[in-house]
Structure formats: structure tokens, C-alpha cells
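As you look at this complex, bear in mind that one protein chain is not there, while each of the others sits in place.
And then chain A:
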Amino acid sequence: MDGFVSIRNLKKFYGEFCALKGINLDIAEGEVICIVGPSGSGKSTLIRCINRLEGFEDTSEIVVDGIPVMPGKSLAKVRAEVGMVFQSFNLFPHLTVRRNVMLAPSRVRGLSTTEATDRANFLLERVGISEQADKYPEHLSGGQQQRVAIARALAMEPRVMLFDEPTSALDPEMVGEVLDVMKDLAGTGVTMIVVTHEMGFARQVADRVIFMDGGEVIETGKPDEIFSNPQEPRTQNFLSAVLNH
């Protein structure tokens, strides 16, 4: 049990189907991890287990900052410490951008309206959306919405940020602005676990790249090692397919 995020023998079944086949992973505090792999390999399932949006087998164990990811009181603590950014943004459409960011800090952390407003304004500034703070999400572009979603997650001051293909739903011209925000974030010491198809981003920003296939971790290593000199045939096939198209 050494990692800041520590995953032991993680197994996940959907009915008979085994989506995760006993994953072991230790992630250090401040580490930036990119998870890559073909569709259906279990990348989303893996990171959704970390804040228990997906339940998992009783014999499996996940611990975040010393807190076990178990149903009950400790789960609330874990979720307050772990932020998540989704492929489809999932902003709250009935709240303005600023209110989206303010909601969780006021309700979960007990911030006053002034404190929550200040924090929201600061974070929206940081992701470059301060002009849109009073608009509703539907009036923002996809890239702007995703940056709001990042600010909303950061407002809880999480120690760990999970990203599930944050740029996959974006028009190509908006991918860069979101990746830039994530790059800035990677420099701040927050632990990041990023599922992505952006190999350039993984190469440049990740401390470690994890390649998954068929519900297993096939290979893990520094970006240079994985991208320039992959050891496993499955990694080689996957990379030559995505890098050469």
C-alpha cells in the first residue's frame, strides 16, 4: 500500500463479462498518469472505480490518500478529494457557469456565498472563462464548457483529478484550449489520471503512460519508453495503428 492512489486486484464484472481482470496500480502524489488503449479495454471503467461511480468486487481494494473507497461515510470523503471531468462535460444546464462552479463548494465544503463566488471567479479566470460566468452552459462552445467542467471540479480543491477522454467530444479546433488548461494543471502538483487518445499530450505531459487492453494493464512506463520502444506486441500494434493514421 504505497501509492497515494493505490489499486489492488481490481476486478469488475458486468454480469458475466469481466471488464477489469485484477488491476494493480500505485500512483504517487502529484504524478500525471495517462491511460491509453483500444476501445473497450476498460479505461473508463478503471477510473470510474476510483471514485466508485462503478462498484467493484469485495476482494478488490482501492485506497485514495489513506481512505478506502468503500460505500458509506468514507466514500463521501473520497469523492470530495477526487475531481472528475467527463467526455460529455455534464455541466448543470439549469445553473449559470458561475453557479455550476459554486455549487459543490457551498454544499459540501460549507463555503459562504461570498467565499464560493470568489473561488468560482478565481477558477474561471484561471481557465479563461471569466467573461462567460453569467451565461448558461448551452451558450458556450464545447471547449469552453469543458474548461468550466474543469473549474467546477477544481473548486472542491481535489487532490486527485480524473479525466475520461476530456477532448474526445470536441471539435478539433477546441482540443488545444482544453489540453492547455490540463497542462497548466499538471504543473500544480495535483495528481492526474487521464484517459486520452491524445498521444501528443501523453508524450509531453505524462510522468507515466499505462497501456490497457482487454481489462488488463499490458505495459506501463515513461512516455519515451512506451512510445519509442514499446515491449509488448499489443502495445506496438495499438501505437502503430493510432500514430500512423
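In the analysis below, a contact is a pair of C-beta atoms (placed from the backbone, for glycine too) under 8 Å apart; a residue touches a chain by one contact, two chains touch by 3 or more; residues count from 1.
Assume contacts and distances are computed from a predicted model.
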item	value
Chain not present in the shown complex, as UniProt names it (candidates "Amino acid ABC transporter permease", "Carbon-monoxide dehydrogenase small subunit", "Cysteine desulfurase" or "Ubiquinol-cytochrome c reductase cytochrome b subunit")	"Amino acid ABC transporter permease"
Listed residues A:G3, A:G83, A:P166 or A:P230, member touching the removed chain	A:G83
Per the touch definition above, residue among A:L10, A:V63, A:A153 or A:I210 touching the missing chain	A:A153
Chain not shown: contacting residue from A:G15, A:G72, A:P93 or A:P172	A:P93
Interface with the unshown chain - residue positions in chain A	51, 53, 76, 79-80, 82-84, 86, 88, 90-94, 103-104, 107-108, 152-153, 156, 162
